[in-house]
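See below for the structure under consideration.
Shown here: the complex without one of its protein chains, the others still in place.
We just call them A, B and C in the order they show up, numbering each chain from 1.
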Amino acid sequence: MDFAAPVLNYSLLSPILILLAGALIGVLVEAFVSKALRPITQLSITLGSLVLSLVQVWRIRNEGSTTAAMGSVIVDGPAVLLQASILIISIISVFLIADTEQFTALAAALPGSDEERHALQSGNQVTEVYPLTLFAVSGMLLFPISSDLITLFVALEMLSLPLYLMAGLSRRRRLASQESALKYFLLGAFSSAFFLFGAAFLYGYSSSITFAGIHDAVNGAAGNDVFLLIGIAFLSIGLLFKVGAVPFHAWSPDVYQGAPTPVTAFMAAATKVAAFGAMLRIFYTAFANAQWSWTPVLSLIAIITMLFGSLVAITQRDVKRMLAYSSIAHAGFLLSGVIALNKAGLDASIFYLFAYGVATVGGFAIVTLVRDSAGEVTDLNRWKGLGKRSPWVATSFAVFLLAFAGIPLTSGFIGKFSIFSAAYESGAKGVVIAGVLSSAIAAFFYIRVIVLMFFTDPVEDGTSVEIPSSLTQITVAVSLIVTVALGVFPAPLLNFITDHAIFIR
Amino acid sequence: MDAANYLYLSALLFTIGAVGVVVRRNAIVVFMCVELMLNAANLAFVTFSRINGDLNGQVIAFFTMVVAACEVVVGLAIIVTIYRSRRSASVDDASLLKR
Amino acid sequence: MTTSTSLVYLIALPLFGATVLLLAGRRADKWGHILGTAMSASAFAVGVYQLTQMLGRTNESRPVTQKLFEWISVGSFNVDAGLMLDQLSICFVLLITGVGTLIHIYSISYMSHDHDRRRFFAYLNLFIAAMLLLVLGNSYLNLYVGWEGVGLASYLLIGFWNQKPAYATASKKAFVMNRIGDMGLSFAIMIAFATLGTVSFDGVKAASEHASTAALTAIGIMLLVAATGKSAQFPLQAWLGDAMAGPTPVSALIHAATMVTAGVYLITRSNFIFDAAPTAQLLVVIVGAITLLFGALIGTAKDDIKKALAASTMSQIGYMILGAGLGPVGYAFAIMHLLTHGFFKAGMFLGAGSVMHGMNDEVNMRKYGALRKYMPITFATFGLGYLAILGVPPFAGFYSKDKIIETAFNAGGNKGIILGIVTLLGAGITAFYMTRVMILTFTGKSRWDDEVHPHESPLLMWLPMAILAVGSVTSGFLLSNGDALVNWLAPLFAEHGEHAERLQPMVVSLLALAVVAVGIAIAFFKYSRQEVLAIAPENVSVFTKIARQDLMQDKFNEAVFMRPGQLLTSALVKTDEAVIDGAVRGVGQMALGSGSVLRGIQTGFVRSYAALILVGAALLIAAIWMVTQ
Partner (left out) sequence: MNSLILLMLLPMLGALLIGVLPKANETLTKQIALATTVIVAIVTIAIAVGFQRDNVDLQYVQSYSWIPSFGINFAVGIDGLALVLILMSTVLAPIVVLGGWNESHGGRWSVKTFYVLILVLETMMIGVFAATDVFLFYVIFEAMLIPVYFLIGGYGTGQRSAAAVKFLIYSLFGGLLMLASIIGLYVMSGAQGGHTFDLAALSHLQMSSTTQNLLFLGFFIAFAIKAPLWPLHTWLPDAADSATPGTSILLLGVLDKVGTFGMIRYCLTLFPEASKTFTPMILVLALISIVYGAFLAIGQRDLKRLIAFTSISHFGFITMGIFVMTSQGQSGATLYMFNHGFSTAALFLVGGWMISRRGSSTIADFGGLQRVTPIMAWSFFLAGMSSLALPGMSSFVSEFLVLVGTFTRYPVHAVIATFGIVLAALYILIPVQKALHGPTTEGNENLSDLNLREKIAIAPVIAIIIALGFYPSPLLKVINPASAHVIAQMGFTDPAPTNGDK
């Protein structure tokens, strides 16, 4: 038999390749560059490759809409949009990651050991976090564009594995951090096993591993429906786990709380985009014509997720945990975009993902700023009177919260409106009602935080607000501007999305 | 013999793995159960590849093995760290974060 | 119908006075009373001018109208701010401005020691303006404005000394009970608009020709309710007694001569409605009858001279209402009694004021006695008023009251007999309690304390009294001579066939005089023959006790309206807090509660999370299987 040399269309893959290259260089830097120079070198390499890849994404935005790498990835409008969102979010998160205060000096050292203390004194830093980030991002870029089961699975692991490690790198409360890493890892592996098993049955059903093939099989109604259903169910479990939908959400509060805040920000924002990107592609292309089987179930999950997230968030006292639950609720809102299964739903989801991601990074960026001698203060009761202590920080946080709550003139409102109207259009009125209800519930705890910050007097307990480093400032500023701008003048972005967001099979 | 039996087997293995994850305490064992689930999936792939009469399934199986290997690397690293700092590999001890 | 441009001045002048006095504040203290009096006097002048004009015209063209501007106009609901002066309203205009001016003059001296005199005159002017609007408005809605306007003025004047909590309460009581009456008026207006499509007097009159009795009866009854409120008729009479809290000139002007007679005006003005609604008319008569006895009975037991007079006012207005309820025959007599009553009752109130003036504001008649020596003029004027109210010929009451009694008898059938007897009885009781007042106040031996030095009031006070006394002597004769008033008003009312006179006027007068004589005699023996105690005796008959408490009217209102109302209010306040707001808070609590329950899922044990995923997977399969089957 003779082999045809595979055609890869490197230009279309270049965004990912650039990142991988940057990551590898990063690894080498770890080996060959002196401790002192590593941080700055790594940071510049990471930022450089991210920006470069973003530029690349911009350049291929129109030549896209074709398959690449022998049809195992598809670079179409949504792909470009999602990749761009992921990259932008990653860039502003990297600014946070650059804050060395957040990461342990020596991951291998025991918490509280001399080794650790010594490493601290010697100003050691885990610069490995940069290459890890790049690996994760490249996985995220691949996830939403992969168009067959292998690539999808590989991408999933590519983005997950680095995150598992990054979650364990916190400088303070290391036990908790490591615990979160363990939980994330075990459950992640567990869910990816489901994912894989589901993939197997889809392959068995359609005797093809590409989405196109599955789609055709569904249309042709060839093959055994039981396989299809098992396939859809288990594959969904893997994806729902990533987006943190109830009942596969259990990991997210613990991990969000335990992981270093910059990682949490990155994870919360970027992973959601990637995972939902993949989900949209699969459900809109591969499973589109089988919606009779999955929309009801997914709607149910969406409703439960919204309500659960909002209800539990009310009771939270820890800001990171609260944001975690709120992100669960948002996962529910986003699911209604998947259910919509129409153009409007796709556009809305993409807009929502970007807006929400940016706001999330901004929100966590603020969290990194509120500290006392022992590091970050995440106990909400100690956020009292933040508005007095540092009005700007408090105000920006309030804006992000209002965006989460979906108050008009913030990006969150446009997102909510568009995604709900899409769902309503597709007849999922129940989901919309639930969404509205849970938004009302959610509003309650967002407002409670605002009250804490502005309407209660500060308690003198050494809680102080870090003068933001210029990088963090950039992050906050960018997120703030985007959040407000998308609230007041969303038209340009919306138009752009509407023009580009068309899936091809 | 009927290939379907292999599917039953893989389903059985998968279930055993899944249940194992839930019932076993030791992190290593839990992790091994996960591996078992992955391999169950592999078995399913290979079987289907046999049924469908193409190679994709077998290719995926190889990919899976590689990925599993990577998971082992990462996983063990984390588990070992936990073990060192906690002097225990029981997943139940790691429950600081809750509610 | 002739139009005029000067009607508005009748209202504008006193209104201007009120505004200036109120806005100018203390600066006007020097000349405030002058301005007030001048304004009232000039209004009177305008009134007289209008009268002369009117006399110069023939019956049909006598009414004068003036449209000021379009007030409210929405859809078919159009009300102009328009005035109308006809034979009926001119009587009121002259009474209001005339008596009003006299009382202004009286007050200059009476209030001279009060450092708020300016404010007093402002209120008086305000009242004059409102009262004139009431009688000049050309539609029920314009009347309504004046109607509540006088209510406001009366509220302000009753509470003029509101630093005394009791007085403040009295004013509030008056306003609220009046409002209840006003409700009746607004209902009447609403019904009129809904059924007849208009609220102007002419419009309603025209429409009433072919309107259903039901509608007219409804309107009539509601107007009656309004009248009972303003004219202190049963069952809304309770405020008048307390209204005596106001300075005495106020009692004279508002609560004797003018405002309280507005009800009579309203009914007479609406004659076309009542004539077509017998039921309503009958109710009017009944209310009048009840009230005239009710008031008279209260009068017999009062030791407070002003309250005694107030009760008498109530009873006299009962006569007028009764008269007005007797239909076309009665209207004119009701008005006549209203005018004569305006003179003699105002006169007597001013007299009472003069007495209080000389007695350090003592109002308890048991602490008077033998005052005729000390204040002869007051005695004289009061005495003339007394004779007038008794209906002794040839004094004013004789002409007006006997006419009403006569008409009552002539109403025919049992109705006539009952009403006749009631009115006669009323006359008798009136004689009794008025004689009692006279005796207790002016005759017998003095019962006042030593530090009191009774003295006659100054000129500015006795002059108005004198003038009113003249009125109470002559007005009756003048108005009834040659049926002057009857003919004057005739064009306004429906023709009425001559009733078969069941009793000759002469007989009625004799009967009346007899009853009156009996009344006087009883009073004479009871109070002049035996010693009067300075402190009211407690060992009196239960009837006296009840009468002293105004026949339990306040107890009744308290038990039936106030207490339950207060209970309801406090109950509602609690409900609002506990139930409604509680429900709202409950929802919040529920959310929180369910949140903390759901929180329990997050045990922190990774294996339970895995289990959760496993269960989730199972449910997912189950769900999908269910939907697809």
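Everything that follows uses one rule, which is that a contact is a pair of C-beta atoms (placed from the backbone, for glycine too) under 8 Å apart; a residue touches a chain by one contact, two chains touch by 3 or more.
No experiment lies behind these values; they were computed from the predicted model shown.
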Q: Write out, one label after another, the shown chains that touch the chain missing from the document.
A: A, C
Q | Residue among C:F16, C:F187, C:F524 or C:W625 touching the omitted chain | A | C:F187
Q: Kindly state which of the options C:S112, C:N360, C:N487 or C:T569 is in contact with the chain not pictured.
A: C:T569
(Q) Using the document's definition of touch, tell me which of A:A443, A:A477 or A:I504 contacts the absent chain. (A) A:A443
Q: Decide which residue listed in C:L152, C:V470 or C:L592 touches the omitted chain of the complex.
A: C:L152
Q: Determine which one of C:K172, C:R366, C:K415 or C:R548 touches the chain that has been left out.
A: C:K172
**Q.** Touch list for subunit C against the chain that is not drawn
**A.** 22, 25, 69-77, 81, 141, 144-145, 147-149, 152, 159, 162-165, 168-169, 172, 175-176, 179-180, 182-183, 186-187, 189-191, 193-198, 207, 210-216, 568-570, 572-573, 576, 580-581, 583-584
Q: Considering the whole complex rather than only what is displayed, give the residues of subunit A touching the chain that is not shown.
A: 347, 387-388, 402, 405, 407-409, 413-414, 416-418, 420-421, 424-425, 432-433, 436-437, 439-440, 443-444, 447-448, 451, 454-456, 490-491, 494-495, 498
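Just so it is clear, only the chains that are shown with their structure count from here on.
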Q: Could you compare the number of C-beta pairs in contact for A-B with that for B-C and name the larger?
A: A-B
Q: Could you put a whole-Å number on the gap between the CA centroids of subunit A and subunit C?
A: 80
Q. Just curious, how far off is subunit B from subunit A if you go by their C-alpha centres, in Å?
A. 25
Q: For subunit C, jot down the residues that touch at least 2 other chains.
A: 599, 602, 604, 606, 610
Q) By residue number and range, which residues of subunit B touch two or more other chains? A) 18, 21, 30, 91, 94-98
Q | Contact footprint of subunit A on subunit C as seen in their complex | A | 588, 591-592, 594-596, 598-599, 601-602, 604, 606, 608-610, 612-613, 615-617, 619-621, 623-625, 627-628
Q) Residues of subunit C touching subunit B in their complex? A) 599-600, 602-607, 610-611, 614
Q | For the subunit B and subunit A complex, residues of the former touching the latter | A | 7, 10, 14, 17-18, 21, 27, 30-31, 34, 37-38, 40-41, 44-45, 47-49, 51-52, 54, 56-57, 59-60, 63-64, 67, 70-71, 74-75, 77-79, 81-82, 84-86, 91, 94-98
